[in-house]
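My questions all concern the structure below.
A single protein chain has been removed from this complex, and every other one stays in its place.
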Amino acid sequence: MRSFSEYLNDLFSGIRSLLTGLSITWKELWTKKVTRQYPENRGTLVISERFRAELKMPHDENNEHACTACGICQMNCPNGTINVISRTTETADGKKKKELDRYVYNLGTCTFCNLCVITCPSDAIVFSNNFENATFTRDKLVKQLNMEGSKMREKKPIKKVENEAEKGIQTA
Amino acid sequence: MLLNYSQPLELNKLTSRIDAALHAALPDYWAVTIELVLVGILIIATYALLAVVLIYVERKITAFFQARIGPNRVGKYGIFQTVADVTKILIKEIIHINRIDKFLFYTAPFFIIVASILTFGAIPFGQGLQAVDFNIGVLYVISVSSLGIIGVLLAGWSSNNKYSMIGAMRSGAQFVSYELSAGIALMTIVVLSGTMQLSTMVESQRYCWNIFNGHISALVAFVIYLISGHAETNRGPFDLPEAESELTAGYHTEYSGLQFGFFYLAEYLNMFIIASIGATVFLGGWMPLQIAGWESFNQLMWFIPSYLWFFGKVALLIFFSLWVRWSFPRLRIDQLLNLEWKYLLPINLVNLLVMVILVLTGLTLTDIFY
Partner (left out) sequence: MEQIQAQIKNQFPDIDTEEGEILKIKVSPKELRSIIDFLYHYKNLPFNFLKYMIGTDEGETLRVSYILSSSVNPAVNIMVITGTDNRENPLLYTVTDFYNTAQFNEREIYALLGIRFINNPDMRKFFLNQDWVGYPLRKDYDPNPALNPVSVESREINDNSFVIRELPDGSISEEVTKIFDDDDYIINIGPQHPSTHGVMHFRTALDGEVVKKIDIHSGYIHRGIEKLSENLMYPQILHFTDRLDYLSANINRHALCMCVEKATGIEVPERAQYIRTIMDELNRIDSHLLAWSAHTNDLGATTAFIYGMREREIILDIFEKICGGRLIINQNVIGGVMFDIYPEFQKDVKNFIPYMRSRLKEYDRFFSHNVIALGRMKNVGILNIKDAISHAVTGPSGRASGWSCDVRKYNPYALYDKVEFREIIRTEGDSYARYMNRLDEIEESLHIIEQLIDNIPDGEFCAKTKAIIRLPEGEYYQNVEAGKGLFGVYIESRGDKTPYRLKFRSPSMSLVAVMPLICKGEKISDFIGIGGSMDYVIPDIDR
């Protein structure tokens, strides 16, 4: 049997702990609210530059990209998200040359592991942080990254992509 | 009283004018029938409207407690959010489930809503704004509001769902236990005011609310009433019957569409009813704040219409209930029953005795000062 004083002690310490809890929620009632209102805050929304939302192939002003259609990204992709379709053309001096026909990327299966970007020898692809990729059907998630009529940049690009973050690290 | 003529916003003049007009134009029985229908429609309309408001208010206040901003999409500050939700619930398909006890299953929501509306009708909203005014009003309110539990049990039993069943059984145990406490707490005040009629009770609190009049004893009764009333409405931390993290939705797991809407509506209105009975019995109901001797102050207070006083007091109690609900974790069924039978009930019984002594020995505030 517990004594009566213990009973009262339990009662009052219990009530005190409840009042402490109430005081915390009272304080929180007046704190700044943390909800972010998307899409109203689109203008001020800061998405980290390194955020990986979608694979992109940067094209320059002449509609040229850096992809040599070597297929290393496709080989490194763990789940077959990338499909590099190449064609062989003949150059003016009669040499056969492999060229990118279509660079097909399936956003729906991509796990954003960044292996393709890391391993690309010519820095032809980057991840952009444009996260608004929702579509109504899945087939819209399958995208062709190279633009229509684009071709490979003739000279080997010397300058790195300026943003180190977007590009990831270099491996040998 | 002289003051009563200077209340521009009171509704009792309007109601008596309608009453007089009806009686003048029609035979008595027709007049009464029409009045009854009008009152019925008004009560149901108020009921639905209050639910819509309460749901919005709860969602907003909850959000503020949780450092969120709550509904904000439909209308400015999301004020039309519940309207949209109600519309959705109204046009939603009612899913018919196989292997249930169909009759009981479809009856259960009506039990709950009817019990809730019956209690709602007895609440004095303001001067002259009371549909049912029995001389045993307190008993009526207690007994009619208990009918709701039958609906809960029926819903749990007829759903043929084990979660529902456990929820309903918990609800039964909880309701029976806490009804006892709520009843005794109200009886304490009945002892104090010497009447069971809600209108007289409000009238008797003109200069001294019951909670002050009975000081210690009334205060204890008030706290116990709030706890047990809170438990009766099945809201956190006493939301065991629907404990969403344990029983998904408890007794109304299988309900959909409008039937679920009934449960939802009744839950919010029960919160309102508990708060309004609390306000009526303990905090002077619709009676404005009056201090004996301060005639001009009292007159000023009367300019605020009585129904606003009533809703103000109720809102205060509802806010408190929300505050508690969103601060504490849920009790376990044995702790819940422990709280009732080991703490609340003994304290309550002693408190009732103390109140009797207070009244008999003339130690209430009115006895001492007036």
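By letter and in written order, the chains are A and B; residue numbering begins at 1 in each of them.
Please note the rule applied: a contact is a pair of C-beta atoms (placed from the backbone, for glycine too) under 8 Å apart; a residue touches a chain by one contact, two chains touch by 3 or more.
Keep in mind the model is a prediction, meaning the values are calculated, not measured.
Contact with the undisplayed chain is limited, among B:236, B:261 or B:305, to B:236.
Touch with the chain omitted from the figure is made, among A:83, A:114 or A:144, by A:114. Within chain A, the residues in touch with the undisplayed chain are 13-15, 17-18, 20-21, 24-25, 28, 34, 47-48, 50-52, 76-78, 111-115, 118-119, 127, 129, 164-165, 168-169, 171-172. On the side of chain B, the interface with the absent chain consists of residues 65-68, 162-163, 166, 170, 236-237, 239-240, 243-246, 248, 326-335, using the contact rule stated above.
In this section, only the chains that are shown with their structure count from here on.
The residues of chain A lying in touch with chain B in their complex are 11, 18, 21-22, 24-26, 28-29, 31-35, 37. Across the complex, chain A is touched by residues 63-69, 72, 323-324, 326-328, 343 of chain B.
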